[in-house]
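What you see is the complex with one protein chain gone and the rest in place.
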Amino acid sequence: MDVQLTVEEETMTAFLSGEIDHHGAGEIRRKIDEMAQRVRPQKMILDFGGVTFMDSSGIGLVMGRYRLLQSFGGALCLRHVSSPLKKVMRLAGLDRIAQIEDTRPGEKQEGKRS
Amino acid sequence: MDVQLTVEEETMTAFLSGEIDHHGAGEIRRKIDEMAQRVRPQKMILDFGGVTFMDSSGIGLVMGRYRLLQSFGGALCLRHVSSPLKKVMRLAGLDRIAQIEDTRPGEKQEGKRS
Amino acid sequence: MKAINEMKLTVPSRSANEGFARAAVAAFIAPLDPTIGELADIKTAVSEAVTNCIVHAYRDGIGVIYIQAKILEQGRVVIRVRDTGCGIEDVKKAMEPLFTTCENGERAGLGFAVMESFMDKLRVSSRPGRGTTVTMEKTILSKGA
Partner (left out) sequence: MKAINEMKLTVPSRSANEGFARAAVAAFIAPLDPTIGELADIKTAVSEAVTNCIVHAYRDGIGVIYIQAKILEQGRVVIRVRDTGCGIEDVKKAMEPLFTTCENGERAGLGFAVMESFMDKLRVSSRPGRGTTVTMEKTILSKGA
């Protein structure tokens, strides 16, 4: 797994790729936080477009970034979340703390779970 | 692994796909031989374009078909053989009993081993 | 019930083996031709169970993780992940969603919740100081059905 970071005005985007598990999550966290603490973005987008697998370590990753952003008043947005990833995220109620923006190209937009 | 068979005039073509190993080779052999014994083609093309793996069971497959074709005077031709497959075939000297026609699209044509 | 196929896999509790374990289980059940969703469910559940061995059971060192998978009739898959690590004092409590003994705030306490909701059955047995065994079951629905 890997992460590419960009910052544009007040928005920081982390393009995640590969398999997100406990093995790789620590490194990703460090990279994101190091940058986020420097730029203190108003908005952080976690882009899951290149992510092929995610377990609950990914939930820890999202929750931790959510808390960090809250600490300086930023908002978290999750983008390009495939169906299997969405299933993991919903279990944790991540759809309640962060905006899940859209689906991967070619995938049907699903309604929110009632 | 799977095989699709076509016959056009004197030529029979077997489009092989998937992984060729001992597990799947028996079924492929039966399918090819059943057809070959009926049509007795002048030429048989084994097309490896869809083959992602092959071990020495594939050599047995080629040698057996070579002997069958010999028995009624036909020629054997191997097509779309990727580099890793060619490595296995060369070990067995298959390039001496059958014509290896061309490589997969996008792959460099290799010279014959001297 | 007689297994159609089975495998036993042992690996040391290094985090690199999280990915290996789920890839191996995925390769093992491939002949059942699972859907992408079924495959993701099983890989995720295996990843949770194996990660727990690494993060919790053997938190102070490297131990051995025993993984067993069986394919039974009608697409039933049974997966067992066993460790001989620290064990769990109160299994019922450990299985509650959001419960975690991890203090750095990066574990969500949802490992068991994922296993429970992504698999058809989950059974956890543990003895403090002796280790933990997680047994999970899921039926891969035949695509023809």
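Lettered A, B and C in written order, each chain numbered from 1.
The rule is short, and it goes like this: contacts are C-beta pairs under 8 Å (C-beta built on N, C-alpha and C of every residue); 3 or more make two chains touch, one makes a residue touch a chain.
Not measured: the values here are computed from a predicted model.
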Shown chains touched by the chain that is not drawn here: B, C
Residues belonging to chain C that touch the chain removed from view: 5-12, 14, 16-17, 19-20, 23-24, 27-28, 30-31
Contact footprint on chain B, counting only the chain that is left out: 19, 21-23, 25-26, 29, 53-57, 59-61, 63-64, 67, 83-84, 87-88, 91-92
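The rule we apply is simple: only the chains that are shown with their structure count from here on.
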Whole-Å separation of chain centres (CA-atom averages), chain A against chain B: 48
Averaged-CA centre spacing for the pair chain C and chain A, given as whole angstrom: 25
Numbers and ranges of chain C residues touching at least 2 other chains: none
Multi-partner residues of chain B (at least 2 other chains): none
